[in-house]
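As you look at this complex, bear in mind that one protein chain is not there, while each of the others sits in place.
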Amino acid sequence: MREESWKTAVTQIKPGEIRVRGYDITELMGRISYAETVYLVLKRELPSKAEARMMEAILVASIDHGATPPSVLAARTILSAGNPLNAAVAAGVMAIGDVHGGAIEQCARIIQEWATREGEPATLAASLVEELRQQSRRMPGFGHRLHGTDPRTVRLLALAEETGFRGRHIDLAVQIERELERQLGRRLPMNVDGAVAAAISDMGFDWRLGKGFFIISRVAGLVAHVYEEWTREKPMRKLGPPPSEYDGPEPRQLKG
Amino acid sequence: MREESWKTAVTQIKPGEIRVRGYDITELMGRISYAETVYLVLKRELPSKAEARMMEAILVASIDHGATPPSVLAARTILSAGNPLNAAVAAGVMAIGDVHGGAIEQCARIIQEWATREGEPATLAASLVEELRQQSRRMPGFGHRLHGTDPRTVRLLALAEETGFRGRHIDLAVQIERELERQLGRRLPMNVDGAVAAAISDMGFDWRLGKGFFIISRVAGLVAHVYEEWTREKPMRKLGPPPSEYDGPEPRQLKG
Amino acid sequence: MREESWKTAVTQIKPGEIRVRGYDITELMGRISYAETVYLVLKRELPSKAEARMMEAILVASIDHGATPPSVLAARTILSAGNPLNAAVAAGVMAIGDVHGGAIEQCARIIQEWATREGEPATLAASLVEELRQQSRRMPGFGHRLHGTDPRTVRLLALAEETGFRGRHIDLAVQIERELERQLGRRLPMNVDGAVAAAISDMGFDWRLGKGFFIISRVAGLVAHVYEEWTREKPMRKLGPPPSEYDGPEPRQLKG
Partner (left out) sequence: MREESWKTAVTQIKPGEIRVRGYDITELMGRISYAETVYLVLKRELPSKAEARMMEAILVASIDHGATPPSVLAARTILSAGNPLNAAVAAGVMAIGDVHGGAIEQCARIIQEWATREGEPATLAASLVEELRQQSRRMPGFGHRLHGTDPRTVRLLALAEETGFRGRHIDLAVQIERELERQLGRRLPMNVDGAVAAAISDMGFDWRLGKGFFIISRVAGLVAHVYEEWTREKPMRKLGPPPSEYDGPEPRQLKG
């Protein structure tokens, strides 16, 4: 009925010994930063100096975005209803779905696929945007509700330049931004999700890890919000929703 | 019916500007490590060099512990049943309850309370262990299923010594370990949860953040496991449980 | 490292045969109602006619309460962020914590404990309310934000009378309502959670199943809300929170 044993390549455990991707965890502690260890866990190798610098910046970029995202609303709602911190943070992580944070996965998937095709980034971007338009689909990772230009994107691309990590994927993403403006006639600037998607693609990460980057980064912000809710607010405070208007069937009675 | 506006002191958002605890996020990116930013988010101030070093080590210490913990089982089970990565990681975070990772919160709560009492750590530890024994309660953060001596504890305490962060809480925790052995007649060594609890207490963190530290650290390991399940295993593989034995009512029939 | 087999007394599975608490599921289908089968699953025996009638009414009572509860907010938020229906409903169930739905468990626990003590319900209620007041604790299951008199309570108690299920626990709950008014000088009428707690106690259910009753009932309402969100609303609509006010550290810069 079930498997005899599981296989895992993440961590080896023996009495008195814990080896993460082959490295003794006590050797990593105090010598390697947390972000570098995240890199090791996800990529199976330790990062170079340049990779480590990118990794730190990527994780810092998404650490928090104030009280408005659905993940914060979900997390605070669960705590406020009388649940422990872990359940509240879990609800926040659950909210990181296709339309909140999920753009990293979707954008990375698209640019990783297109980057393998032959041709210049500008040409590929033109075809890609054309194709999306014909299918009435949006390009994930571009446009932001609040930020005209997303300051995190600007900073991340500059760092990629500095560390030598600007490659074909970032080039493609930059061209997509241009094409979106050219073909749609309005700016849909690359947001932080798009920039992270492009950067991790140039660093060689699989697009399937896209949401993972966002979750690892944002979970710290979620803990801060849940802690704030726990220590500054009353249980069951009126978090929402606004007064609701009922538009279902009129009052009626059972027959017979 | 609901509040007019929420208050938050974590992050300030304006078009084109994101300030985490007052600092522009683009200034943090590339200059401050992720672990330092986590410190900022949780403690409202940037860490000193020594605090940053402790923070990195604490987050590295709990990043993964192989395939055995319930959080890994829960996370892989959810992915395997055909759910997205975020739902799987959320289930893993949900599993970080009172008896898995929760010991940091419980242990920090106890030592933070006892550390405010007058007296030497050794004396306090003797009374505390005595009291727990009378109530037939266990001291959270001590003893481990697998590790006789938890290597992460040894390393974390050495780092605390090095960075000057060994204070009254770590002293108390060390004395508790001695008292447990003295009064119970067997070793129940401080595990990594106990060591993290003591270290964050000496760094001035509220015990209510205890589970938060574990979650922030472990979420990277959970992403790695969920990714491994996604890319190496078939959906609905036989994860468990072992063949179950039914011990309920015998076969019977409806009457009438 | 792990158990050889699990024990379960809920359902026995063999190829071609499924027996719930001993009964063949195909014999239950079409002859026994769903609520009766829920009773069987939770209580190990089929209900009498009177027990079945109470069971149906208890499950109907909590099926939905409009858009305001935190479980609805959590569930809709998760769906709206681009997650599947099951993840959204799961978030709603997660919200059913100590202060939302949890009152059934807490109230049933208290009245089941006090009902075993000697004395008349009126006398016990007086002592209980006195004790709670001295500890500055509230009696769970009494008082409601919106309803002065909770119409579901009135109906459920009438049905309990009719079916002969008004016993010591309901008597005690009714006396608690009187005592709360007498000792506090204001009405805190028994709400539906309190009425369900009292009714299931008189029906012989363990208080640990309290939240379970609420969850089983409400999950249908949650599915209806999530479906409504899915089919009538746009993804990532502005569910909340209200505009937030930042009251953290002022803008500042990194040193050095």
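Chains here go by letter, A, B and C, matching the order in which they are written, and residues are numbered from 1 within each.
Note that contacts are C-beta pairs under 8 Å (C-beta built on N, C-alpha and C of every residue); 3 or more make two chains touch, one makes a residue touch a chain.
Since this is a predicted model, take the numbers as computed values, not measurements.
The chain omitted from view is touched by exactly one of C:46, C:67 or C:197, namely C:67.
The residue touching the chain not shown here, chosen from C:26, C:48 or C:127, is C:26. Take chain C: the residues that touch the chain left off the picture are 1-3, 6-13, 15-18, 20, 24-26, 28-30, 32-35, 37-38, 41-42, 53, 55-57, 59-61, 63-68, 84-87, 89-91, 93-98, 101-102, 105, 146-149, 151-152, 154-156, 159, 162, 206, 208-209, 211-212, 215-217, 219-221, 223-228, 230-232, 237-243. Residues of chain B that touch the chain left out of view are 66-68, 70-74, 76-78, 80-83, 87, 90-91, 94-100, 102, 235-236, 239-242, 244, 246. Of the residues in chain A, those that touch the hidden partner chain are 1-13, 19, 21-24, 27-28, 31-32, 44, 46, 68, 83-84, 86-87, 90, 94, 241-254.
Quick note on the criterion: only the chains that are shown with their structure count from here on.
Taking each chain's centre as the mean of its C-alpha atoms, chain B lies 30 Å from chain C. Chain centres here are Cα averages; for chain A and chain C they lie 35 Å apart. Residues of chain C in contact with at least two other chains: 68, 83, 87, 90, 94, 241-242, 244, 246.
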